[in-house]
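Other chains of the complex are left out, but the ones given are in their true place.
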Amino acid sequence: MNYTKSLQGKHLITTQDWGKGELDTVLGLAKEMKKDRFHHPLSKSLENKSFFMFFFNPSVRTRQSFEVAATELGGHALFLEPKSMRLKTATTAGETIEDATRVMSRYACGLGIRILEDKIPHYGAGEDLIREYAQYSDIPVVSMAHDKYHPCQGLADIISIQEHLGELRGKKTLLIWGHGALARSWCSVQEYLLIASRYGMSINLAYPEGYDLDPEVIEQTKKNCEQNSQEFNITNDVKEGYDGVNVVYSRNWMSPQAYRNNKLHKEEEIEKALKFKEWICNKEKMKLTNDALFTHPMPIDRGNEVTDEVASSSRSIIYDVAENRLHVQKAVMALTMGEY
Amino acid sequence: MNYTKSLQGKHLITTQDWGKGELDTVLGLAKEMKKDRFHHPLSKSLENKSFFMFFFNPSVRTRQSFEVAATELGGHALFLEPKSMRLKTATTAGETIEDATRVMSRYACGLGIRILEDKIPHYGAGEDLIREYAQYSDIPVVSMAHDKYHPCQGLADIISIQEHLGELRGKKTLLIWGHGALARSWCSVQEYLLIASRYGMSINLAYPEGYDLDPEVIEQTKKNCEQNSQEFNITNDVKEGYDGVNVVYSRNWMSPQAYRNNKLHKEEEIEKALKFKEWICNKEKMKLTNDALFTHPMPIDRGNEVTDEVASSSRSIIYDVAENRLHVQKAVMALTMGEY
């Protein structure tokens, strides 16, 4: 593969910001790196370089996959918690985001940021914050999941489905809401809608009434599907979306009512989500599909979002998706932050 | 030295699980690596690889020695605190140990786990947990100390004693309970009983009434001694065990009454331990020995477990033991997780 330098310095907030060819470049390199994990020509592209990980929200999986990615490229990832930074707020003296970012640009080769629902006053505030860091940053900023998008999860989903199904154009996927004592972010499922539709899949989106996602994302997904001459159906029926699909993605998400008065009402959301017991992906429903793959970004709430039987079946690709987080992140980091 | 690959992928929960020849291989490589610390042929065996350290209990010494070990092999150790993982428990939704472990197996070259008394409901629960991780893990699991065993401490003890005494067969050691405002784990002392007896030492075990160790470990130690035709004596006398020994190991441990009703009663243990003021290793008692070495896994409670005079004497090998933690861990990691 010929490694373009056109991605050097590029921020990754959502895959929708990138051209389809750019995403293909990432996926192509990720596949190469997966085959040749420790001896690929770009395996040293972050040698002695530092990647800063800003965890407004802690996360084990994301930290593991990014820290391992930096390590496997010869670099080093710093686990930083911004709560320990003396940043200026409405009520306290401290450093501005501009000052903090301009200094980090002198030290690091890239900056990852993770900020989720419970650290922000309203939906969209995390996205705004990431874009503010990106504005002042001379080094690439990559979202490690925020309230709105999760680009590396989306890339991992697509590469994993490609590994099992080959060309995705015309393939059908169901994204369906899952039951449980949970109030999960919109970031992974919204990213999936965008990238799956970019890659030419037709999409069934199913959820109980009251669980609409961001209208802007729905609108963009519709456009993506139209451009690829594919269908995009939304239903509130718990079974209908399974019909003939190639990939099922069952996952909980919170309702648009989760934020009120600048506060996340997580307990209420959990209580509400527990009522929809029929919204579990199980073997009977999977029989309606075209021998579909089962996918999920993990951690899975087994017995609620999906039965053990389906999650551990031979058609489940959950561990492949988790592993591919590593490979796509290595590719993104090498191409945007690396020296080669 | 000819580096066997037969240890690749092997878990290390206690040295008793490994063959004597396997332990010899580890100690042999550790000695080589100590002599040639940064340029040994296996110095790159973890290059760009990631070792996950799971600290259910924080620890500075263990973290330092494992993180430095990974670094000196060219790899990277991640300091992870499972409390920040959303793991399933009896009362909360979350990820199963199987799912967490299967994903980590895709990212890391090995998994270290440390879990001690205050994070478990009863003695043995830490061992059960480590063995559950090992069951689902495709990568080697190594205990970084748990309620029952501490294999790397045992290896460090033995290699240090070998450095000073040479062949251990027929040498005599005293393991004796120490006084103090403490309620320490059984892991280091139990591992010592097992590995010292494996290496042919005869053993005096001394403690105040009421401080029995795990009967299963005592039974195994007895068998190990029998196989080597060595003696194993247990006494409740504070002096008698010192007679003619070559190595004295004085250290506090908690009583079998520490757990009741699924809870560790640490304060009660400390109160109880404070009463046995005569159980301190001092110069007078050391005079009864055969010019014995003094050893301890550190941190030492000077003035309680042992006098300053003995701990800082020319016969004290405490810093050598601490240093050798690094070398034996490098050997274990290179042989079980490395590429060479």
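Labels A and B are assigned to the chains in the order they are written; within every chain, residues are numbered from 1.
In the analysis below, contacts are C-beta pairs under 8 Å (C-beta built on N, C-alpha and C of every residue); 3 or more make two chains touch, one makes a residue touch a chain.
In this text the structure is predicted, and so the values were computed from the model without any measurement.
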| item | value |
| --- | --- |
| Per this structure file, total copies of the shared sequence (2 shown) | 3 |
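Throughout what follows, only the chains that are shown with their structure count from here on.
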| item | value |
| --- | --- |
| Inter-chain centre distance, subunit A versus subunit B - centres from mean C-alpha coordinates, in Å | 41 |
| Touching residues on subunit A, where the partner in the complex is subunit B | 38, 43, 58-61, 63-65, 67-68, 71-74, 76, 180-182, 298-302, 304, 318-319, 322-323, 326 |
| Complex interface listing, subunit B residues touching subunit A | 47-50, 52, 75-76, 78, 80, 82, 84-86, 88, 92-96, 99-100, 102-104, 106-108, 339 |
